[in-house]
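The structure under discussion is supplied below as structure tokens; questions concerning it will follow.
Only one protein chain is missing; all other protein chains are in place.
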Amino acid sequence: MEREEARSPDRSQIVKLAVLDDLLALGRANSLWPLTFGLACCAIEMMAAGASRFDLSRFGAEVFRPSPRQADVMIVAGTINRKMALAVKTLYDQMLEPKWVIAMGNCAISGGPFVFPGQYAVIEGVDRLFPVDVFIPGCPPRPEALIEGILALEEKLTGTRRWPRVKAQ
Amino acid sequence: MNLTLQQLADQLSSGFARETAGGVVRVVDYARTGCHLEAAVWPSAVVCAAELLDQRGFALDTITGVDWIAEGEMEVIYDYFHATAGWRIVIRSRLPRGNPEIPTISGVFPGADWHERETHDFFGIRFLGHPDLRPFLLPEDADYHPLRKDFTA
Partner (left out) sequence: MIAPQAICPEGTRNETFVLNLGPQHPATHGVLRVKLTMDGEYITRAEPVVGYIHRMQEKMAENRTYARFLPNTSRIDYLSAMAYTHAFVAAVERAARIEVPARAEYIRVVTSELNRISSHLVWFGAFLLDLGGFTPLLYAFDDRERILDLLEGISGSRLTYCYYRFGGLCNDIDEDFIKGTHDFVARMRPRLKMYRTLVTDNIILRKRLIGIGPISQEMCRRYGATGPVIRGSGVAYDVRKAEPYSVYPEFNFDVPVFPEGDSMARYLVRMAEMEQSLRIIEQALDKLPGGPVMASNVPRVLKLPAGDYCCAVEAARGRFAVRIISDNKEIPYRVKLRTPSFSNLSLFEEASQGMMLPDALALMGSLDLVIPDIDR
């Protein structure tokens, strides 16, 4: 009888830890600290997303950390080059778990407008180097698109979408 | 500077001729081509050209290369400008494609250092006397020259 009680869902230790897990996920989602990793044009839209009109700070993500040791999410904003690839991979390796990657802009998704037959310098998409959690298309994507990408990452972390979806008009 | 364009062209032409370098300085149509004077010189004369222009207060704008594969030549184009008089001068020099070598002008214009490194990167043109001809825009271990017409990735 006691063993059955221990196994029932609302009394076992695993369920108590699962609630703690949800709490941690909520905390992480609410305070994603991005790495300052603006490479090219998308970096300007990332700065605009952090500035006053679009205000990333509403979502807890305005604290851009220059050091990868202090950042949770790497927003790859711009084109990755063969010369830069090693530096990007090193930064990704230096970030501490749990870490996530947002590929912002067409260049980070697939090389963007710089892919042509015979191209010699551009890595066609940052997911050739390490796994990516959210892809935000656009050239450059609007700051609202970046915010939507961060909300999608929050949904991935917590399992539910906590902010209303904008309906197309 | 209180010379007319034609007087400047004549001064430079006689300066080039003294070096037995060949190359006449011509006045060209600014509205069509975007420059005032043009000259084609032998590769050995580019340093002399740079010094003549340096003495007259010109600044170096850019150095670039062109790969004329059909003619078996490479061309190096030097752009100079004069900030107060507003004149633009283009010096061109053709090199054999199999062995593209040309003296460096980085002793006269320090800004040429980077332009020549980039031209070497893209075309493989060797600038003799350049202090440091490592890859500039390409990765450090690059051994290819992408802007050549026969380049395949």
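Each chain gets a letter, A and B, in the order it is written, and its residues are counted from 1.
Assume contacts are C-beta pairs under 8 Å (C-beta built on N, C-alpha and C of every residue); 3 or more make two chains touch, one makes a residue touch a chain.
Only a predicted model underlies this, so the values are computations on that prediction, with no experimental measurement involved.
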item: Interface partners of the hidden chain - shown chains only, full complex considered; value: A, B
item: Of A:Ala40, A:Leu129 or A:Ala152, the one touching the omitted chain in the full complex; value: A:Ala40
item: Interface with the undisplayed chain - residues on chain B; value: 31-35, 57-62, 64, 66-67, 77, 79, 81, 83-84, 86, 88, 90, 109-111, 113-115, 122, 135-139, 146-147
item: Contacts of chain A with the absent chain, listed as residue ranges; value: 36-41, 43-45, 47-48, 51-53, 64, 66, 78-79, 81, 83-84, 87, 91, 113-114, 116-122, 139-140, 142
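The criterion applied here is as follows: only the chains that are shown with their structure count from here on.
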item: In the complex, chain B residues that touch chain A; value: 138-140, 144, 146, 151-153
item: Of all residues in chain A, those that touch chain B in their complex; value: 82-83, 118-121
